[in-house]
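Notes to accompany the following structure.
Up next is subunit A:
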Amino acid sequence: MENTIQAVPQNWYLLLSTFMFCIGVMGVLLRRNAIIILMCIELMLNAVNLLLVSFSSYAGNAEGQVFVFFIMVVAAAEVAVGLALLVSIYRNIASTDIDILSKMKW
Partner candidate 1 sequence: MTQTIIQTSNLYLPTILIPLLPLLGFFINALFGKKLGHASGWIATAVLFGAFACSLFLFLNLPTGGSETITISNWFYFKNIFIPFAFLIDPLSITMLLVITGIGSLIHLYSIGYMHHDEGFSRFFSYLNLFIFFMLLLVMGNNYLIMFIGWEGVGLCSYLLIGFWFKNQAFNDAAKKAFIMNRIGDLGFIIGMFMMLFYFNSLNFDVVTIGALKLGMGNMTIIYITLFLFVGVMGKSAQLPLYTWLPDAMAGPTPVSALIHAATMVTAGIYMIARSNVLFSLAPHTLDVILIVGTATSLFAAVIGLKQNDIKKVLAYSTVSQLGLMFAALGMGAYESGMFHVVTHAFFKALLFLGAGSVIHAMGGEQDMRNMGGLGKFIKITFATFLIGTVAISGIPPFAGFFSKDEILATAFEHNKVIWGLLSFSSMLTAFYMFRLVYLTFSSSFRGTDEVKHHIHESPATMTMPLIILAACAIIAGFIGLPTIISHTHLFKNYLASVFAQSKLIMPAGHEMSHSMEWILVGTAVTLALVSIAFAYQKYVMQKHVPAADENVKGISKVVANKFYVDEIYNTVFVKPIMLLSDLFLVVVDKLIVDLLVHAIAFITNQIGRALRLLQTGHVGFYMFAMVISMIILLAVQIFVVI
Partner candidate 2 sequence: MLTLILLLIPLIASILVLFLKGESVKWFSFFATIVQLIFTFYVYSVFQNKEAAKSLLAINIEWISSPKINFNIALDGMSLLMVFLSNLLMPLIVLAGFNRTQERSHIFYSLVLLMHFALIGVFVSFDGFLYYIFWELALIPIYFISLNWGGVNRSTVTLKFFIYTLAGSLLMLFGFLFLYWNTNLHSLSWFDLTVNHICSCKQGFIFWMFFIAYAIKIPLIPFHTWQPDTYSTAPTQGTMLLSGIMLKMGLYSLLRWLLPIIPNGVAEYTPIAIALCVIGVVYASVIAIMQTDIKKLFAYSSIAHVGLIAAGIFALNMQGIQGGLVQMLAHGINVVGVFYCADIIINRTGNSNINSLGGIRLLAPRFATYFIIIVLGSVALPLTNSFIGEFMLLFGIFEYNSWAAIMAGLTIILGAVYMLRMYQKVMLGDLNENVTVFEDLKWNEELVLATIAILIFVFGIFPKPILELVEPIATEIFKISFVK
């Protein structure tokens, strides 16, 4: 049984999502704006989602896709909490630059 997902070889999914994941990681490491970092983390999660979906499809096993739903829900919750924290930080220091957040060190 062919489906649209399987039109592309599995390794390509793997490469793509690894690539996306790495972009996410690089973004997290290189950017200083908290919101962009948040986005990059979302990107990493989505890379995982993509990977899971493709694996799930190739294995003919729906578990992976179910898992993706979990991830999406959790990611949404995470973003909600993250943004809320960000808002309160912004209220206090009027900035979203993560480098300013270094009151506690050593």
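On the choice of candidates, all candidates are chains of the complex that A comes from, given by their letters.
Everything below uses one rule, namely that a contact is a pair of C-beta atoms (placed from the backbone, for glycine too) under 8 Å apart; a residue touches a chain by one contact, two chains touch by 3 or more; residues count from 1.
The structure displayed is predicted, hence computed values, not measured ones.
Note on subunit A: across the options 1 or 2, its touching candidate in this complex is 1. Here subunit A touches candidate 1 in the complex through residues 25, 28-29, 32, 98-99, 101-106, going by the rule given at the top.
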